[in-house]
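Here the complex is missing a single protein chain, while all its other protein chains stay put.
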């Protein structure tokens, strides 16, 4: 959209009584706010409150990029499906008869009703409960009663979302022309192989609703400056909670002791470092504290080693794809975090726990022990983020200086402002 | 209002971050959206989401037309009243000392307080609980303490709503110049006489809140394309659930067998077929399935025959007045449906069951049996309508093709768009 149009729209918004700027006596347009952003600082209040900015995020971010929808182990058989829901969208992620994973908008082409009402299930046909229009598992309209002779079924299939599998991880994009995942695939093939991305299953998942703007949730996940004050359990296991100097020492020790069986080389193509046309991604490996094996109570191992791993080497890898999906890969399990915007003032953090696909619950792993660390940690993050929003809502909030441990958040902010500009 | 003004307002609305168009990259004004409507299709998303369009509906539809407020049997004695509530309005429908039915806005002329706080009751005077200004049952201000000498009580009566009785049915309009009901009265006098509209009583009523735009609820009631998939109980009794050809056969058989004791002739002056200045209305009679007598389990009769009817003839009549009030007249009871808008995203469906006024509950009819069919049917309609709204809210919803069984909905859409244009 043209800057002029947005200037207009933003000035209008400024007058609508809903946004922060007017109440702060601030008449800047979105473009001005973006230009005025001062690196090294948090962003202005408007970015966390303004419904107009949220609308622009939908168009420029949520409907363009890739997001984790779920895992193939949720839909092993033809007709198995689950719903992925974000903002006002509902997407049917389904296994077709030929074994492929497809995603269809859960919107009937007749008068728009949701077709699948259950969050998951198995269907032979996708039949709308309203007027019984029926679509096959590939989304083609196969029956619609009493339509005019000139009605063309072939033009009335379900709207398709793009799907890409990364191992068993199902990513979708609602864009017709999403950024490419090819660079990431080529770069991280060895990582997926080492950790057995093709041989995992979803062991558990949990949704944490958050009464705050989605960016405060994502920012929270981009920095470990808060880990020591807020996450003592995490801080007893992960070296990332340490100050940069101490962390560097531990990392050197770890690299010296490493047998090279796991990739150490970083790939920092995330956020503002992504190549044009590519989806942002990142891979890195960081030491745990001495003696820690995994992200569990006491740093104990909680499941069989993933993929080709032969031992616990006292480290964990990080992996991210796109702006909303993040993974922490321990040697014996992987945790996924997905941040889902629901409105300009609410979002959710969905946490997924993955183990190797031949592991048997009760025998090879205990769900309580597996999920403990990131359940309590995400609970406290939810509190932190909500309290952050409350203060950001204040007339007296002003952007504050970032610390040396918030460099990754800075990357997110740089990327976000450019993406919002569109 | 002038198109220019509305163009302006709508462009502004488009920028307010609340409407669908912006998020669909759609900048059309209301006028453009109305002009662009394609007959044979459902309407654009904006009509079901946009608060600006809802404001216009209030002015051009809700405050102009007639709506069922209730029934005289609810207020047999002088001073008996009940409240009719719609959107932000509360109306006192009351029996005056001279036995007339009047409707007053429930808004004190002093500082605006609601006067009647109970949903129904009996009052000798309408005394505001705030400062004790008192109004007689006709709405005249009769006492107000300590007012200046120049204060004129006669200028401070309650604002009156228009009232018309159709048999015992109480219709009200909030317009000073509502469309005329005279044509309908003249046309349908024989119908009211046959079914004994003057000799009914309200046996039961139930409100179904619906988390959807009011039009999705009204549209749902305009077509029986969904009856077979959604309402098996209804479909086992009513021929209207059949495909047009099969329905036509049954209707021919019925007409051949009819003894003419009930009017068969249709009056299709509803929605876009109403004469200028007249309120839209419709009368029609449709067969039930073979052997069915009434809208109850197994098609059994559930109450004494209405009015002058001598037998069950295997049919039911439909009657509507205005855009929000609909009636289904079985030979032994009448069901009324009223769709009440409460906001741009919520409404309610209020269902009323009427029987002849000398019928005695327990002896002549059983409430459970009387209300069974349209209780479960309206419950499932509520689910259908809410699921419809969820899909219409999607960025990917587009107007879809209507079927041959949605001709009556087409009439509603044509009328609605013209009414909205004003």
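We just call them A and B in the order they show up, numbering each chain from 1.
Keep in mind that, in the parts below, contacts are C-beta pairs under 8 Å (C-beta built on N, C-alpha and C of every residue); 3 or more make two chains touch, one makes a residue touch a chain.
Values in this document were obtained by computation on a predicted structure and should not be read as measured data.
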| item | value |
| --- | --- |
| Sole residue of B:112, B:260 or B:362 that reaches the chain not shown, by the stated touch rule | B:112 |
| Residue ranges of subunit B at the interface with the undisplayed chain | 1, 8-10, 12-13, 16, 18, 50-52, 54-55, 58-59, 63, 88-90, 105-115, 117, 128-132, 144-148, 151, 156, 159, 174, 344 |
| Positions on subunit A contacted by the hidden chain, ascending | 12, 14-18, 22-23, 25, 40, 42, 219, 225-226, 228-230, 243-244, 384, 387-388, 390-398, 400-405 |
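The working rule: only the chains that are shown with their structure count from here on.
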| item | value |
| --- | --- |
| Distance from the mean Cα position of subunit B to that of subunit A, given in whole angstrom | 46 |
